[in-house]
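The chains shown are only part of the set, and none of them has been moved.
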Amino acid sequence: MIVVLHRSAASEDVAAVADRVAALGMMAHVINGTERTVVAATGSEDEAHRETLASMAQVESVMPILAPYKVASLEAKPEPTQVVTGSLTIGGGVCGVIAGPCSVESEEQIMTSARAVKAAGATALRGGAFKPRTSPYAFQGMKEEGLKLLAAARDETGLAIVTEVMTPTDVELVGDYADVLQIGARNMQNYRLLEACGESPAAVLLKRGMSSTMDEFLLAAEYVLSRGNERVMLCERGVRTFESHTRFTLPLATVPYLHARTHLPIVIDPSHGTGVASLVPPMMNAAIACGADGLIVEVHPDPPNAASDGPQSLTPDAFAKAMIACGKVADAVGLTMDTTNV
Amino acid sequence: MIVVLHRSAASEDVAAVADRVAALGMMAHVINGTERTVVAATGSEDEAHRETLASMAQVESVMPILAPYKVASLEAKPEPTQVVTGSLTIGGGVCGVIAGPCSVESEEQIMTSARAVKAAGATALRGGAFKPRTSPYAFQGMKEEGLKLLAAARDETGLAIVTEVMTPTDVELVGDYADVLQIGARNMQNYRLLEACGESPAAVLLKRGMSSTMDEFLLAAEYVLSRGNERVMLCERGVRTFESHTRFTLPLATVPYLHARTHLPIVIDPSHGTGVASLVPPMMNAAIACGADGLIVEVHPDPPNAASDGPQSLTPDAFAKAMIACGKVADAVGLTMDTTNV
């Protein structure tokens, strides 16, 4: 890390910083510039050391050099990770699509959804049984009953099941029914939950927090990875900005940015990323075009009667049409769109 | 709520919307403007109804009229709530100050901190035993051992204890030691945790998520309140914006805004709100000047040796000086600063 001293720092201040750097187990390199002195500290970098140095009176700022994540980094594993679980394959040049309703509402609703998304080429079914809702008065999901319906849908269609888990004590239960544990954006830094998912045999779809930085996102993945679960998919679902014409702002540059830093596959959620059904198909195309490893899309047989997220849900017809378009884009960019392995 | 139809909506579309409004148990009022038709729906408003209407093909947008929170609203309880727990009183014209280190690190550290913040006029001690850390490799807190040290500090000083709880299964344990359960910004929408705190006899300090809206903040409080725990304090700790010169951006207008909508007391955290120790005292003054009901401030006997948050921690001396300044500002704006009830 680089320690920048105040302009007014005297030589004894520089010495004090250099001593502290050494005491922290790093090597200090003092560089006297024309206006400022900086001390470059080499060796292992950690956040606590950064804070220690930044708290010293004559230090103006401390800039880290190394990425704080380890297992998630390309440096730890240069080849892309491909997550395979049941019918779903994502990563390593294969793009898989997860689709289905926001919430599981009834047997008929989830079965209809499952058949429709499978027919259109999705290889996994999404559906919420435990729902994180902004209001305590809103529908909170069918809970275990919903998980059973999802499992029934898998039995019939063969589709892998992706569903959210909200709290550590539910990880085992949800893992009994699901192929992929979804960690929602609001729980991206729920560390006990990350750890519990890190100890589950199920794969994990980790959604980016709505104002999380890339380092925070990768460190959240690191919580899961460091407990031994290697099947982690990162999901960009949009960030919160001043823009109000869309529900969130979907920054697709996340895809190539992360591909240059991590081996984990990147899934795009254009449904939450826009919040508006008509904007979802063009964003599906765009996600594929910049190299996304997967999509997760909300599809509901009857959006106006959806228990949640109707305005951003595609009808089965619209989804089928969008999938055909995505297939063409995938071909154009040399990505294998996996629609056939169920 | 107000349903705005697309310009191209025909009379049968208007009728369909009006019928749906009625089917949802609301009364429809059709208003034909010169360019658009809107349908005003009166009666109970809920998010699911908004989504249902927004999902209809001829609907352009739906605007809610009523606030979605109930128990937290001034309409439910016009008089300000004063939270009293042990030595701490916050709200209802009384401003209390919570201070202490980011993390509990040792008996000596927490005892020194407790004595110092008490001497300066704080009426509660903060200190983290369970620490939510961005990196899995960072110090995660002393856990129950830390809680015991906090309790010992209360025994000696009489200061109420404020400490974070991160997961529902720890609520009982933390509640056994603490007077106030702190729910961190990253857990503001950890609904199972909110519910568990709602069932605890301890008071709750709920921190605003770093990109949460005011409605989301009050609905998170509503999760706690609706489970029966009435002693909720709201804490503004800064939001994430494009600004990088401070760790977060501290929007003090939150104080008067919330005072006009909720009876719950508002506490300001200038330490996380700025991330820089030298900016903390002026922001303490500013918070008091606009009517904050409380402050929560990081104070550490030796910031460069703090296990976490050193750069934003005040020394005991700086804190004592800042408290004197705050007392004068409180007098100027007619707020009672409570520094004497330990």
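A and B label the chains in the order they appear, each numbered from 1.
One rule holds in what follows: contacts are C-beta pairs under 8 Å (C-beta built on N, C-alpha and C of every residue); 3 or more make two chains touch, one makes a residue touch a chain.
Everything numeric in this text was worked out from a predicted model, so none of it was measured.
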Homomeric complex, total chain copies (2 given): 4
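As a working rule, only the chains that are shown with their structure count from here on.
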Chain centre separation (chain A, chain B; CA means) in Å: 26
Of chain A, residues touching chain B in the complex: 20, 46-48, 51-56, 68-70, 132-139, 166-169, 186-187, 189-193, 209-211, 215-216, 219, 222-223, 226, 240, 277, 303-311, 313
